[in-house]
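Of the protein chains in this complex, one is absent; all others appear in place.
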Amino acid sequence: MTLTTQPADALAQMRETAPLVHCITNYVAMNIAANVLLAAGASPAMLHTPEESGDFAAIAGALTVNFGTLSPNWVDGMHKAIDGAQAAGKPWVFDPVAHYASPWRAGIARDLLARQPTILRANASEVLALGGGETAAKGPDAGDEVAAAEATARTLATELGAVVAVTGATDFVTDGTRAVRIDGGSPLMPLVTAMGCSLTCLVGAYAAALDDPFDATVGALALFARAGDIAAQGASGPASFQTAFIDTLHALRPDALAAVAVTDA
Amino acid sequence: MTLTTQPADALAQMRETAPLVHCITNYVAMNIAANVLLAAGASPAMLHTPEESGDFAAIAGALTVNFGTLSPNWVDGMHKAIDGAQAAGKPWVFDPVAHYASPWRAGIARDLLARQPTILRANASEVLALGGGETAAKGPDAGDEVAAAEATARTLATELGAVVAVTGATDFVTDGTRAVRIDGGSPLMPLVTAMGCSLTCLVGAYAAALDDPFDATVGALALFARAGDIAAQGASGPASFQTAFIDTLHALRPDALAAVAVTDA
Partner (left out) sequence: MTLTTQPADALAQMRETAPLVHCITNYVAMNIAANVLLAAGASPAMLHTPEESGDFAAIAGALTVNFGTLSPNWVDGMHKAIDGAQAAGKPWVFDPVAHYASPWRAGIARDLLARQPTILRANASEVLALGGGETAAKGPDAGDEVAAAEATARTLATELGAVVAVTGATDFVTDGTRAVRIDGGSPLMPLVTAMGCSLTCLVGAYAAALDDPFDATVGALALFARAGDIAAQGASGPASFQTAFIDTLHALRPDALAAVAVTDA
């Protein structure tokens, strides 16, 4: 089996560690991402300015970088934070939100990708475009199926020496050698803003607690998928789903993750 | 009858289009505004920096500009975005939050108003003050009744060549020639922050999907009013109301909008 640490053990380990996660994320996502991490059992910290981002990334357990609502001074803060994380040997996770939305943003994404993220988490459209392919998307919502991006994800993972996670109805995770698909979640998830951004932060929490970034990524995605399954039962729409989802992240016991279908790909 | 496209048809058309809406809005509003658009059936994108705002506004279906938590570099981004939207022939919606709160902010509002918004959405205090009148408000909460701002709204609409929407317990919409009032909603709505800001973004979604900005504005306001009516039933306070409101935006079928009272004014 591809995984050394199963999702149930990964969750227990993450909660035991209660990692401090340095999240540089966008304005839309900050509140929900912090709540997702607190509910799941991690300790989020949102700060971004170059005057302190490098110092803080060095003491946190992991760094996550999401550039949704980007501006030039935040880019400096991201690079300084990556400097700090890498000097301290801490993993960092990159989430290139809608990097194809403008030529300027695409250039920033290339620069950040060149900084060798430990893990790349993106939707299918973002992965396809990073690989030089065509995408149907223009904004942050995906316009392509995960399956269409699997080959590109494998190539990217090998080229970058990173774990690449493509998330959607069925997630795909690969490090170029190993690869799995994860089923679960709910069609309500893309109707709640910043769920993907929050997942990126959660991947950071797992990466801080587990040695293997592949197992860490699969663990975080499995938790999201299972919590999505459970929260969708009885939800009346996207907002009551969001409430139930965060409550579930807190209440869910590791053994409930045995129900998640993680299959070799 | 004043409307060519009734609210029920306007909602169906907006959902059919699923427009990409470029929202430049304040930090308080970003999350709820994105969730309102996703629940209603549109695709929001929040980005603001001058390096990309013009490029993106040109490819989105509409642009909305709200300057709640303003700073100088955001003003540049707003102007670049307006440049992009106008060059591409896309509508833009202006929401001059508490423009009377400081002399500096008032000047920015005048500059943005001079850029000929397609639609202006504001509360009664903001409209009165734009027209040079007195207002009881100092911050973002309205201190005046919509009825007191109707005459000013008509004058502004004619002067600006824009649709002007004054929202409150009874909304008023005019393009200088046509005018309607829309009843509905709940007294809980002003107790949820950024509902007006979210409505501005939703007006953008309708303006992207419908040719007539007057019908688009009335359609968005009618959806808000009806969803507010429904969500208030059984809400225990402002937060459970917000959850029910977003769930309702998603669940509401177009024919439920026949119940909204839109009357000529």
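Chains here go by letter, A and B, matching the order in which they are written, and residues are numbered from 1 within each.
Following the convention adopted for this analysis, contacts are C-beta pairs under 8 Å (C-beta built on N, C-alpha and C of every residue); 3 or more make two chains touch, one makes a residue touch a chain.
These numbers come from a predicted model, not from an experiment.
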Hidden partner chain, touching residue among A:A12, A:A60, A:V218 or A:A232: A:A60
Chain not shown: contacting residue from B:G131, B:P238 or B:P254: B:P238
Contact residue for the chain not shown (choose from A:A34, A:L112 or A:A207): A:A34
Chain not shown, touching residues in chain A: 20, 27, 30-31, 34-35, 38-39, 43-49, 51-52, 55-56, 59-60, 73, 242-251
Absent chain, residues of chain B that touch it: 26-29, 31-32, 68-72, 98, 101-105, 138-141, 190-194, 236-240, 242-243
